[in-house]
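Note that one protein chain is taken out, while the other chains of the complex remain in position.
We just call them A, B and C in the order they show up, numbering each chain from 1.
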Amino acid sequence: MNGCIVAFCCEHSAYPAADLAGKLRLHYPENIRVIRVPCAGRVDVIHILKALEKGAAAVLVLGCEDGACHHITGNTRAKERVKYCNMLLKEVQIDGRPVAMFNLSPNAPHKFVSAVNEITKIIKESGR
Amino acid sequence: MESKDVLVVGSGISGVASALELANAGVSVYLIEKEAVIGGHSASFCCKATDICSKCSACVVSDKIKEAVIHPQITLLTNSTIKGLGGELGNLHVEIIQQPRYVDEERCIACGLCTEVCPTDPKAIYPPFAEATPFSYILDEGLCLRFKGERCDLCRGSCPTKAIEFELKPKERELNVGAIIVATGFDVFDAREKGSLGYGRYPNVLTGLDLEQIFTREGYLRLPTNGKEPQNIAFIQCIGSRDEGHGYCSQVCCKYAMKLAGLIKYQNPDTQVTIFYIDLQTTGKGFAQFYEKYKESIRFVRGVPVEILQTISGELEVRFEDISQGKVCRDNFDLVVLSVGISPGKNSWDLARILGINLADDGFFDIKHPLSSNETNIDGVFVAGTCQGPKDIPDSIAHGIAAASKAMQVLAESASQGRGN
Amino acid sequence: MIIAERKPMEEIKQAMAPYKKVLVAGCGTCVAVCWAGGEKEVEILASQLRLARSAEGNEIVTLEATVERQCEKEMVEELKDKVAEVEAVLSLACGSGVQTMAELFEDKPVFPAVNTTFIGMPEKEGLWVEMCGACGDCVLDRTGGICPIVRCAKGLLNGPCGGTRKGGKCEIDPEKDCAWVLIYRRLEKQGRLDLMREYYSPRNFRAVKRPGRVQAVKA
Partner (left out) sequence: METKIGVFLCNCGGAIKNIDFDAAVKKVAKFPGVTCVNLSSDLCLEEGKKKMISCIRGENIERVVVAACSPEFQEHILREVLEKAGLNGHLLSMANIREQCSWTHDGDVTEKAVELVKMAVNRVRLLQPMEKKELPVNREVLVVGGGFSASNTALQLSRVGLRTTLLEKEAVLGAGTEELESFYGFDTGSMISAVEVDKNIEVLTSAQMTEVGGKIGDFSVRIRQEGGEILRKYGAIVLATGHQTELALDSEPQLRAEDEAISGLNIVSQEQFCCMLGNSGLETEPKTIGFMFDFSDENSRFTTLATLNNALEAKKKWGSEIYVFCKNVKVDSEGMEKLYREARDCGVVFLKSEAPPRITAENGRVKIEAKDVFLGEDVILACDVLVAEELYLPAEGAENLSSLLSIRRDSKGFFQDENVHLYPVGSEKKGVFFIGGCRGDLDLGRVLTDISSVVMKVHELLSSGKILVELEKVKADPQKCVACLTCIRVCPHGAIQLVRVDGSKEVAEISDLACDACGICAAICPAKAIKFQGYRDEEILAQIEAIQEL
């Protein structure tokens, strides 16, 4: 799985934003695989670690904007878990591969595209 | 026989909200819309979140529209308007005329083949704006060669699902419903009426709505003239509200201006933003901490400018009276945004004539009694949303749900009378 | 319940360095409740180990298992065939779990992955505080239900010491309430302030025979 990004997309915000990016024909790099989850709070640390184990170059968790989560605390939980996951990776000296959380709303396709571009740039620089 | 259906006129956010509530309560709803796509103005507003959601509710609109389109109890009729009304409370007969929609929205799969083959320029058949629902293509009679007498059949030939049909006449329908909810929304104030501010003449003078479309389409702000990032932006409040022709505050302009200013400062912190205002409306739930955050970084000037001139260098020179210093000043800005307000819909005139509802003196639909802002002078006909008066999105949704509740009570009473007599 | 905290990763990686195939064993009760050694933490630790070792190019195979309680011989017995396959066992249970595992499978080295800290309770979600030091001679009846040995920084019996700060805070840790001030206030509320005048004779902690043994009479 060289240079592939695994993106956990919340059903209420990130997934519709990705659809909207499609309808607007906004182009973004092809090496992203989207996994639909009911809420960013559903993504667990083990999912991120297993994705990295499988060889993912980066893992993205995309949830609702801060304060606009359909399930109130879903996106804050996800932010905590991504921070915990980065701490776990630093413990084993694997910090070349980014694990990042982005907040966006269903009518903000440009944020989805800029998130993907940003992470792809980081991967290219670290020469994964 | 008492009918248990409800007709909702206009599919803006308050029409959709009332249709959804009634449908969830088991009532079958006809949702008619004069445009080809549903959602009204608020469907194309951008998300103004910075590092935290700025509570503008634009995303709630897209959620509710998606819910309404797939709801089994809601029948959606686009391109249709009301022609006539008859019958009495509990059993109203409504004549609907549906303009032909040459592309059947049930069958169109938005594949885009028709646009490729269409010979006209600009294209006569084109996709609606991206977040439109139903996302089916629109055929413009004015541009299509077929309607100018030529025998062009390219798009119909190439359509894989046979969704295009030309020989269609306006269709008339007769619905009998228990109650009607009018939610025809508002018209944006045409900033060209304030000639001295130069909207339409100077490309860098935009309205609030234009700014929303720019952020929705591009996601970031560039000057229309040279595509560079604006360094110095001015928002001018109360354009088309609180003046002679409009004796009301449109309630939304201060909020969307400040939230857009917050978004611009977030995307590019060293942009200078100035807001010219009469009375800053910093009210509403969740607005307190937003206002605290941007109080210092945005320059607030009390006093609304009267004239904007474009200098040779393309900058806009704004002449205004800075009341706190008590003298007339001039300031140069790269971009000026006119926060246009809400004015009553032009088509509410003929709708009022057809349905027999009174219009209030400021042009919005009148209500029977100040203590019940949904009921009109005709029993069984209710109003919801901005067609009754300016409201922001959360208030429009609440007003729509309230109208649905009143319609529900009319259905319950007429049904019990039905059983009674 | 018993509270434990996962060992730093450096220690675990060094312990596991010589082995190619290990069993990561979790325990389903106390350490699961305090997020240290439950099934979730087993998966996370195993995945971390695999990631670390594959980054060094020295792959490791991990088997994962979580039993209801690791301090029960019959339950640990179920892991017999898995332990047979591996070179070492990494147990996330508390001290008594690790030792039960070590006793049953004496031929395989058993390594602890968590440090068993104390008997405690959750102050709030995710934060556990020590409540009982298992000293074997409980005085809670005379202190209104607040244990001075554990919750007083110096473990005094005839407190409070002279250094109590303003607002009833502990001399050593300004954020911490002085246990004896809490005791005083609670006894005052219950109208049993006379207990404060009771003199505790010095306690001989060495007299307690280690390891303790409790023989139930029922049998």
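Here is the rule we use: a contact is a pair of C-beta atoms (placed from the backbone, for glycine too) under 8 Å apart; a residue touches a chain by one contact, two chains touch by 3 or more.
For clarity, every value in this text was computed on a predicted model and none was experimentally measured.
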{"item": "Contacts of the hidden chain among displayed chains", "value": "A, B, C"}
{"item": "Selected residue (touches chain absent from view) among B:I109, B:L168, B:L309 or B:V328", "value": "B:I109"}
{"item": "Absent chain, residues of chain A that touch it", "value": "1-2, 4, 6, 16, 18-19, 21-23, 25-30, 33-39, 41-44, 46-47, 50-51, 54-56, 67-74, 77, 81"}
{"item": "Residues of chain B (touch criterion as defined above) contacting the omitted chain", "value": "21, 24-26, 53, 55-57, 59-60, 66, 69-70, 106-107, 109, 111-113, 133, 159-161, 242, 247-249, 251, 254, 279-289, 291, 302, 323-326, 370-374, 389, 394-395, 397-399, 401-406, 408-409, 412"}
{"item": "Residue ranges of chain C at the interface with the undisplayed chain", "value": "28-29, 32-35, 38-41, 66, 125"}
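Simple rule for what comes next: only the chains that are shown with their structure count from here on.
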{"item": "Category of the chain touch graph - line, ring, star, complete, other", "value": "line"}
{"item": "Central chain of the complex, centres being mean CA coordinates", "value": "A"}
{"item": "Per Cα centroids, the chain farthest from chain C", "value": "B"}
{"item": "Comparison of A-B and A-C by number of C-beta pairs in contact, larger one", "value": "A-B"}
{"item": "Gap in Å, rounded to a whole number, between the CA centres of chain C and chain B", "value": "61"}
{"item": "Distance between the centres, which are taken as Cα means, of chain B and chain A, whole angstrom", "value": "33"}
{"item": "Overlap residues in chain C, where contacts from two or more other chains coincide", "value": "none"}
{"item": "Shared-contact residues (touching 2 or more other chains) in chain B", "value": "none"}
{"item": "Chain C-touching residues of chain A, taken from the complex the two chains share", "value": "44-46, 49-50, 52-53, 88-89, 91-94"}
{"item": "Sites on chain A touched by chain B in the complex", "value": "12-13, 16, 20, 23-24, 64-68, 103-111, 114"}
{"item": "Of all residues in chain C, those that touch chain A in their complex", "value": "8-10, 13, 40, 43-44, 47-52, 54-55"}
